[in-house]
Each structure stands twice: as structure tokens, then as C-alpha cells.
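Quick one: the structure is below, and I'll ask about it shortly.
A single protein chain has been omitted from the complex, and every remaining protein chain is retained in its original position.
Chain IDs A and B follow the sequence of writing; residue 1 opens each chain.
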Amino acid sequence: MSATLTLSRPNRKLRRQIEAVVLVLLACASGVAVLTTIGIVLSVVYESLRFFSEVPVWKFLFGTEWAPTAEPGAFGIIPLLGGTLLITLIAILVAGPLGLLSAVYLAEYANLKARRIIKPVLELLAGIPTVVLGFFAALTVAPFIRRAGEAFGLSVASESALAAGLVMGMMIVPLISSLSDDIINAVPQSLRDGSYALGATQSETIKKVVLPAALPGIVSAFILATSRAIGETMIVVMAAGLAANLTFNPLAAVTTVTVQIAALLVGDQEFDSAKTLSAFALGLILFIITLALNVVALRVVRKYREAYE
Amino acid sequence: MNSSDLTAKRRSAERRFKYYGLAAIAVTVIFLAILILDIVVKALPAFTVNQLVLPVTIDATKVDASNPAAGDFPALLKETLAKEFPDVQSRGDKKKLNALLSARAADGLQEQVASDPSLIGKTIAVPISLSSGADLHLKGFTDAQLDEKQAAWLAALKDKGFIQHGFAWSFFTQGDSREPESAGIKGALIGSILVICVTLMFALPLGVAAALYLEEFAPKNRMTDLIEVNINNLAAVPSIIFGLLGLAVFLNGFGLPRSTALVGGLVLALLVLPTIIIASRAAIRSVPPSIKEAALGVGASHMQAVFHHVLPLAVPGILTGTILGVARALGETAPLLMIGMIAFIVDVPHGFTDAATVLPVQVFLWSDLPEAAFKSRTAAAILVLLVLLFCINAVAIYLRNKFERRW
Partner (left out) sequence: MNDMSFQTIMTPAIPKIAAAREAKIIASAVDVHYGDKQAIKNLSISIPDRAVSAFIGPSGCGKSTFLRSINRMNDTIPGCKVTGKITLDGEDIYARNLDVVELRARIGMVFQKPNPFPKTIFENVAYGPRIHGLARDKQDMERIVVESLKKAGLFEEVKDRLTQPGTGLSGGQQQRLCIARAIAVNPEVILMDEPCSALDPIATARIEELIHELKENFCIVIVTHSMQQAARVSDLTAFFHLGVLVEVGDTDVMFTKPQDKRTQDYITGRFG
């Protein structure tokens, strides 16, 4: 037992060297995520700059006409943002109440057995590929709304914003309900007990104590859901139109940023024409909007967590 | 208002509120049920097929024994069919009669004779594909595009017992086609498998390595914070943006081949990487530190403690997270449209650099086609996709329940 500590054993150096290499490899792997972000930013910004050298930024941001295939093309993003906003609004109006009420029921009323059945069903809905929802929106929901509208004497476009928005809303119900469920569960039981001790009913406690306490978290859930709806592509590609109408009539056809990106880049791409490059400018706008929403939502959630820790 | 009235009112408000919650869940569940039911109903016709089983005499004058594959089999079929309906004489009617058959009806016959030239001169009964309109008409779809005469001929063939109804194996064994009756999902299915293989090959090792680094080795500094924030945000970037990345970097930058499983898999790997990192970190974090301390206590290095003890115990959690990431990748469509995986591809891909398509893209492609038969094929492809996803998720849940450890 006279082995001294500092005397080197032959395999010690080798082990240290191998471990140093492995550590570098591991660090590089975590760098890939950063590289991905850099890659996204660089590729989108680079092609966008080429686009803005042909079409002035202010014409892109404030133009009210979108006709990329015309000669000369018109590249005003306003109608696309309008369409995106309209469909997202419909989606949130559908998903907000449904998701939040489901979450309240799951967190406050449902027993363990009911939770065990309902949660997987919601997860099932969350796991359905959006191309499937798009198919359903285009071939089942849209014709149904059209027929229903006609029965009331309304003229409904065959690719109405309503159909796409409704199905998109159902898509984000699980997102809102699972996030809100977690947040409601994180509200300390002591707050509820305090309310019950004053003789409040369960619904009064939920409405007056639990939900206000959970409000920041719920707001961030809604922001995340909005971001998700804005970035969703397949449902709108299949169920919303290509015509860039600036309207707030949910029965009319509108188009969205993502639909246009897909339409411009599917098929022939010419990287020297404003038409193809405009897709990257749209991608840049989409990236900025969704990133901003995510950052805000994550920040709100973090603040909220700190408040209860 | 006295107090008992008020109490009654509060009670009913209580009940109402609870019912709102139940109603919200009911609406969601009903939506899901209608969605699935709608797809199943639409898909069912695509899983069965009506075929014509007509004894055909392989005429030696039409088929040369030395080169049987070059024989004029379509003409042979048409003649045989014409013999069944001797009273069909006008050119127009004959054309209509032949329109009952698929444009590729003679393929099966040709194949069989080519592989066994001794059949020449004999009479054989081979299943012959009907046109999709005839097939749908036989399945009871009145809006199938057949006129009265065609319908009558078809009924006659059926009465004579020449129509065979069976499971549509061809839907699973054939690639894409312009003819709905011979369009299958084999190409898309193989394409999906290839893409997922590429995705897993890149995303799993990278994700686990990144998670190990961030959870176990990374110094707690601003750089690490930045990586963490970055990963959280990347997880919420719209998938179509990853398609733009793939287009600009992998195709235009690195010059990788368009439309291939390789590029598709790479893009999806970057897409699911944040999910896998986040899940793996949670799995690694859930391994109690006492296990690592025990290893350190007997003189294991930090790296040895992590790779010998922490990682093996985190594997079930990592696998569950990875499987859920794969499920997401399997259903992803939008980014693949950007990198040209939307082309019409008949051949089944054989490698990672062959032009390929995947199931969800196939669904998208078919959903745009006008033929009624493609509608049912789209729904059927969706059903296959959903069953696949369901199985994958079931595996994940099984793994989670089986290996979940309580410390």
C-alpha cells in the first residue's frame, strides 16, 4: 500500500486524454443546437437581404397587395398577415375556452380515473399529424360549413377561413389544456384552503382564487398556442386559399404567411427571382414573430414559477 | 333575497361551472371521434378491391414465345372481354367497355406469361384490375363515373361470376401511380422508414450527448444559459422554418441531392433534436445523485460514473422521449415540401440518396387529386399513418410503464 498519489500510472494519462476528447465531443453536440439557430438566422436573413435589394423593405412591410407571380410582382405582406391573424384569432377563440375549461375540469374536478382516461385522449389529438387535420378540414369541415352557410343564405367560400381556423383551434386545444393543467396544479393548495375556509364553493374558489393566481401561466399558454397557430402550415395549405384578400369576414377565403412560403417554394425554385426569394423574407417575418412570442411566453412562465418557489 | 335562495343560486352556479368543463372535454372528444370515424369510413373502400377473373387464352399469334414480355397483352384482354359481349359493336361502345379495365390491367397477365412461357397457347384465369370507376361502382358508390351501359355490362360480368372481391394487397405492395387503382403506399412507407432511420442516426446520439454535457459536465455560466434558452426556443420554431434551413443550407449550401431521404432525415433530425435533448436531460436528472456519488466514492472518474451508472439508468426515459420525437418526425410534412420531397415518385426508393417521398407527403399529394378513388386512398394512407403512430406511442407508453423506476 505504498502507491503514491502523484506517481503516474501508465493508463491514467490515456484515460484522461480519452475523457478530454469525449468531453469535447459532448460539448460539440450541444453546440449543434446553437448552430441550427445560427443556420436558420443566416440562411433566412441572407436570402431576405437579396430579396430586399430588389423590393424595398417598406413596400414589403406596408404593401397591401400580394401577387408574387404577376409581372411585375406585388410583395405587400399586409394581406398575408391579415389572413394569418384572422385564422389564428378563430383558432384561439375556439381553443381558448375549450382548452381552459378542460384544464380546469381535469385539474380541479376530475378524479384520478377520469384523468387517466381523458389525458391520453387529449394527447392522442395532439399527436395527429397536421396533414391529417388539413385533409379533414378541407374535405369534411369546409364542405359542411359551406352547406350550413348556404342553408342560412350566406355565401361561403369553399376554402373559408372559418374551416381552417376551426380545425386549427381543435389542434391547439391539447396544447392549451395540458399547459394550463400543469399551471393550475402548481397553484398552492393553501390558497384553495384559504378560500374554502371562508365558505366559498369550488367554482367560486377556482374563478376568484385559482385562476387569478394562475393567470400569468395561462397567458403564456395562450401566447405559446398563438405562436403555434401562426407557424402551422399544413392545415392552412390544404384548407385555406391562395388568394390574398384583406378581409375580416371568416366566411371568405384568405391566405397566410405559411401558405405563401409553401406555395412559392414547392415546385420550381429560381434563386435569382424576387418570387422565390420573397419566401425567405416571409420566413424571416414568421421566425421573428414566433420567436418573440416564445420568448415572452417563456419569460412569463419563468417569472410565475419563481413566484411560487 | 334570503340566504337560502342565495345558497341555492350558488349551488346551481357550481353545477353549471362543472358542466362547462365536462362539455369542453366532450366537444374535444367528439371532434376526435368524428375525425377518426370520417377517415375510417372514407378509407374502407381502398382496402378492398374488385377484380375481373376472366379465362384468357394466350394466343400464340399475339405473344411470341421467344420474347413473351413483348406480347400485346392489352389487345388480348380487350378481345377476350369483347367475346363476352358480342352485341357491343360500335367503336364508342367498345371504347366504353374497355374503359372498365384499368389502363394497366394487362400488367399481371404479362408478368405471369413472361415468367412462364409454357402458358402460351393455354387458357388461364388471372385477376385483372378494373378501372377505379368500375371498382367504386361495384362497391356501391353511385356517383362513380360510369354510364348506364357500362353499369349494365359490369352487372352482367358480376352475374357470370367473373368479379372477385378481396383485400387490396396491392395498396401495400405498389408504389405511387397516376392511376388510382394501381397507386399504393409502399414507396412512401419505405421512404418514411429511410427518413426516420437518418433522423434517428443523427438526432439520437447528438441529443443524448448534448443532454449529458448540459446536465453533467457543462460549467454553469452564461454560455450554458444561452445554449439552454436557445434549445427551448428552437423547440418552438415553426417546422416550415426548418424546411427553409434545409433548402438554404443542405441543398444550396452543401449541394446534397434534392428530394432524398438523406436531406429529409437531416432536416427532421434538427427539428426533433430539441425535443430529444429536453427529454434526455429530464431522464438524466431523474437518476438520483447518490448513484453517481457511490461511483465517485469508489474512485470512478466523473466520466466513468456518468457512462457506467447514470446513462444506463436514464436509457428508458431517453428512449421514451426519442420515440415521441420520432412520432413527431413521422407525421411532419411542411419542411419536407421545401426540400423537394413532394415530387411524383413511382419507384420504391432503395437507398438514402434515392428520390423518395414519405407517408404524410403522399397524403398531401393524393388529397389534391380530383379522382374519387384517390380520396379513399388518401384516407387509407392516413389510416396507415395513424395506426403506425398509435403503435409507436403505445411502445413509448409501454416502455415508460415497464422501466419507470421509483427511487
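Throughout what follows, contacts are C-beta pairs under 8 Å (C-beta built on N, C-alpha and C of every residue); 3 or more make two chains touch, one makes a residue touch a chain.
Owing to the predicted nature of the structure, the values given are computational and were not obtained by experimental measurement.
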item	value
Which of B:A295, B:L311, B:L324 or B:L337 contacts the chain that the document leaves out	B:A295
Contact with the hidden chain (one of B:K62, B:K78, B:H309 or B:R400)	B:H309
Absent-chain interface as seen on chain B, which is shown	220, 288, 290-302, 304, 308-309, 313, 405
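The rule is simple: only the chains that are shown with their structure count from here on.
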item	value
Centroid distance [mean C-alpha coordinates] between chain B and chain A, Å	24
List of chain A residues in touch with chain B within their complex	15, 19, 22-23, 25-34, 36-37, 39-40, 43-44, 46-47, 97-102, 104-106, 108-109, 118, 121-125, 127-136, 138-140, 170, 173-174, 177, 201-204, 206-207, 224, 227-228, 230-234, 237-238, 258, 261-262, 265-266, 269, 271, 279-280, 283, 286-287, 290-291, 294-295, 298
For the chain B and chain A complex, residues of the former touching the latter	10-11, 13-14, 16-18, 20-25, 27-29, 31-32, 35, 38-39, 42, 205-207, 209-210, 212-214, 217-218, 226-227, 229-234, 236-245, 247-249, 252-253, 270, 273-274, 277, 301, 303, 327-328, 330-334, 337-338, 342, 360-361, 363-364, 367, 375, 378-379, 382, 385-386, 389, 393
